[in-house]
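For this depiction, one protein chain was excluded, whereas all remaining protein chains were kept in their positions.
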Amino acid sequence: MYDDLIGLDAGTEELFTDPDPDKAREFFHHKNRGLVNKVTTIEQAVSVHIKDGDYIAVGGFGHVRIPTALLYEIVRQKKRNLGMAGHTSIYDSDLLATAGCIDRCDISYVIGYEIRGLSASARRAFQSKEIRKTDWSNGALAWRFAAAAAGLSFVPSRHMLGTDTFKRSAAKTVTCPFTGKKFAALPALYPDVAIIHVHNADTFGNCQITEGILVSDAYLARAGKKVIVSCERLVPHEEIRANPQATTIPYWCVDAVVEVPYGSHPGNMPGEYWFDEDYFKMYLDAVKTEEGAQKVFNDYIYNVKGFGEYLEKIGGVKKMRDLRAIEKLIYMNKC
Amino acid sequence: MYDDLIGLDAGTEELFTDPDPDKAREFFHHKNRGLVNKVTTIEQAVSVHIKDGDYIAVGGFGHVRIPTALLYEIVRQKKRNLGMAGHTSIYDSDLLATAGCIDRCDISYVIGYEIRGLSASARRAFQSKEIRKTDWSNGALAWRFAAAAAGLSFVPSRHMLGTDTFKRSAAKTVTCPFTGKKFAALPALYPDVAIIHVHNADTFGNCQITEGILVSDAYLARAGKKVIVSCERLVPHEEIRANPQATTIPYWCVDAVVEVPYGSHPGNMPGEYWFDEDYFKMYLDAVKTEEGAQKVFNDYIYNVKGFGEYLEKIGGVKKMRDLRAIEKLIYMNKC
Amino acid sequence: MCADYNPLELLVCIGSRIIEDNSTVFVGTGVPMAATMLAQKSHCPNVIAIFEAGAVAPQMPGMPISVGDSRTSYKALIASSMNDVMEACQRGMVDYTFLGGAQIDMYGNLNSTMLGGEYQEPKVRLPGSGGANDLASLCWKTNVITPMDKRRFVEKVDFITTPGYLNGKGAREAAGLPPGTGPYKVITNLCILGYDDETCRMRVESLHPGVTFEQVQENCGFELLKADNLEITPPPTGEELRILREEVDPEGYIIGR
Partner (left out) sequence: MCADYNPLELLVCIGSRIIEDNSTVFVGTGVPMAATMLAQKSHCPNVIAIFEAGAVAPQMPGMPISVGDSRTSYKALIASSMNDVMEACQRGMVDYTFLGGAQIDMYGNLNSTMLGGEYQEPKVRLPGSGGANDLASLCWKTNVITPMDKRRFVEKVDFITTPGYLNGKGAREAAGLPPGTGPYKVITNLCILGYDDETCRMRVESLHPGVTFEQVQENCGFELLKADNLEITPPPTGEELRILREEVDPEGYIIGR
């Protein structure tokens, strides 16, 4: 039983991105280093920088500090045949899979909503052959981004071995030249476009994530050939320079900056606003049927002009004020 | 010419530390995870945690944010046969080499004092066979610490190849299983003891480096089997918890904490005090001869009772106030 | 007082007792999180909870909904990255992890990826590994908390998402996983299970009050071993249940009240 897994030297599934560090270097060689104004609109950021067929990766933690406004715009612009890193992925991959934007996915976590259960529409999408799948672990994708950020084509690691997760990955193995020990070898993941939501950015794209965890975003921002950042607020350049230790993403990684207050709703934005549990409940109920999914996408994405109108729809500033109060523990009596 | 270097598959020199990640794991398995008070004295920190023969690594940048008080104590306690990572190393390796504490060194930068020139005593020491040498680059040692911090035995990298630096290292090569490309393979470096100076620490050893650059200290603290931290000031535990993003070194890495105000003198402590250029000039002049070196070590280390007396000797609080003024640009009229 | 409790409360209370003070525990979503919070508020004030998105040892003001949300880094000791905490696991700094899964076999292998059908077109697609494969590969001791029934405890899992002992003693090491790691306990609504040292097969170690070995075996899809000294699990105490209901999960996210 399981004997075939224990000695396996390479996964059997597709590697969706090219790990060649020299091709990536050539791209980065010509990436603009100028301190230029990169502020643009949500519409332009998505239409200019994301092409059908691109492989994208999303910062944050699936429903925490996610670039919702950019995700909605990708859906609204009906991008097709995107590849995606399903890394710690929740509402982000659900949106893109349900809307038919992606046709391939490196999965470490999709469909699930942590303690809320599962998304039926994401499950339908990922059960279909329409999305080509390759499986990994969260650590594997985190390290694949780090390998790319370091300008490498692979890094060794010590997990996945012996399992179907390894078999259904595109990992290989490598022998340590010092100890003779066997390691998993993870291919560097250079996404075509990374989209990341942050607290503060300046107009050049220097970003500071001022509260909460970073997940793998420091690496992802460096791994991405292009990076689109949405931010809760633009801050003066001088504010970045006043605290350079807090800069998570340097401007030279970034191609476009959009200012989107509440841009992570219905997700949690650490220090700013808590999850909108009412919205998630409504959404997860709605997408149980295909018709329901169509309706909720129509109501909240296709038939609204942009993120501003969406925010009005979900309850506007009053709603966001309530979610801020929960986040800030202002109305909680148990802390 | 140089043909032998271009195809070289392995360096020829000695690997001073064991890169086996399972031996390191076994050590870390039994490392105390308790939130216990680790505050001790300089004397105790060095006598309890550093044994003759240990391999040590020093945080900071050779003359920036270095744990001078711990270094002086190592000299004063006449530790012998230490191994050392000569990574971005300046006053730190000079002290230990000149005093005869080390008998082997992974070198990336020693002897030099950047724009101040060289230390004659460090040069004498490193020219001698008494110190066994293996050469690397700064990046190589930085990545070797990162490999250890990640619990690996090696990482690939793309430098050193083709040079005598590679030949005189203990690096090997590895072929990428995805691209077939040749990389240098750097062995993980797990020091027996890392000594690091920080701005703020709590009594458990949670450390925040509040200004300036980190060099490789986040990795070094994780790579070190034992870690001794000196800090400018102890801060309440709650102050660490108030800003967990600023924690560079979590307590579980740390074995001992000593509070040493001005503990990096004559080095620069970012945000606190500038280099003591008078001291460095005096020191570098003195060590030109062996007699001069003996005298300056007697005067400032062997014949003073501890770091407090040393501070009085170099000018006390008034001197440190002057160095703070330079650091803070208070007397400078050109900024 | 013989408290009344539901199966989830039982799981959380029993799960919390395995945790030792001053140990490092990598915490997953749901029941494990509740168990860790309960432990912290009862016998383990200094348990170090680690969350895969990057937070360590928070003083959580309420039940997190996500292992990456802001409650996991509230007054934490360090709020860093997934890479950093996964590397701490790989370095050997993390003692325990608590996982779940749709299927588990006698060697503790877990499936949270798919049920039935072909890989590219499964009957049921599940979330995938998340951090589970990493944690079960790299932490020292892997615990599973899960309700017990024949659909879940199966002879052969459809997909090994997360390694248990694979196919027996020495298999993890042969595959390349770090030595000395592996499954430790399985906490169910019926019993606590461990693993036989020689065969690495699952074995019942403690029966919950009123449960017989035969009942357990009936609810399990493979043959169970029985520990020599089969114990009776002490039931949740009133104090455990009070803390769980009032302080850990007052909204009933996990325990469903």
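Think of it as A, B and C in the order they're written, each chain with its own count starting at 1.
In this section, a contact is a pair of C-beta atoms (placed from the backbone, for glycine too) under 8 Å apart; a residue touches a chain by one contact, two chains touch by 3 or more.
What you see is a predicted model, and the numbers here were worked out from it, not measured in a lab.
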Chains shown that the absent chain touches, full complex: A, B
Options B:24, B:57, B:110 or B:227, residue touching the unrepresented chain: B:110
Touch with the omitted chain, as defined above, among A:173, A:200, A:230 or A:247: A:247
Omitted-chain contact residue, chosen from B:25, B:76 or B:133: B:133
Residue touching the undisplayed chain, where the options are A:25, A:233 or A:321: A:25
Chain not shown, touching residues in chain B: 1-3, 5-7, 13, 60-64, 86, 88, 90, 107-112, 114-116, 118, 123, 126-129, 132-133, 135-140, 142-143, 146, 157-165, 168, 173, 181-184, 211-219, 268, 270-271, 274-275, 277, 327, 329, 332, 334-335
Touch residues of chain A, complete complex, unshown partner: 21-22, 24-29, 31-35, 148-152, 206, 222, 240-242, 244-245, 247, 250-252
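Simple rule for what comes next: only the chains that are shown with their structure count from here on.
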Furthest chain, CA centroid comparison against chain A: B
Most heavily contacting chain pair (counted by C-beta pairs in contact): A-C
Rounded Å distance, chain B centre to chain C centre (Cα mean): 40
CA centroid of chain A to CA centroid of chain C, Å: 27
Centroid distance [mean C-alpha coordinates] between chain B and chain A, Å: 37
In chain A, residues with contacts to at least two other chains: 157-158, 173, 181, 183, 211-212
Overlap residues in chain C, where contacts from two or more other chains coincide: 55, 73, 79-80, 89-90, 138, 178
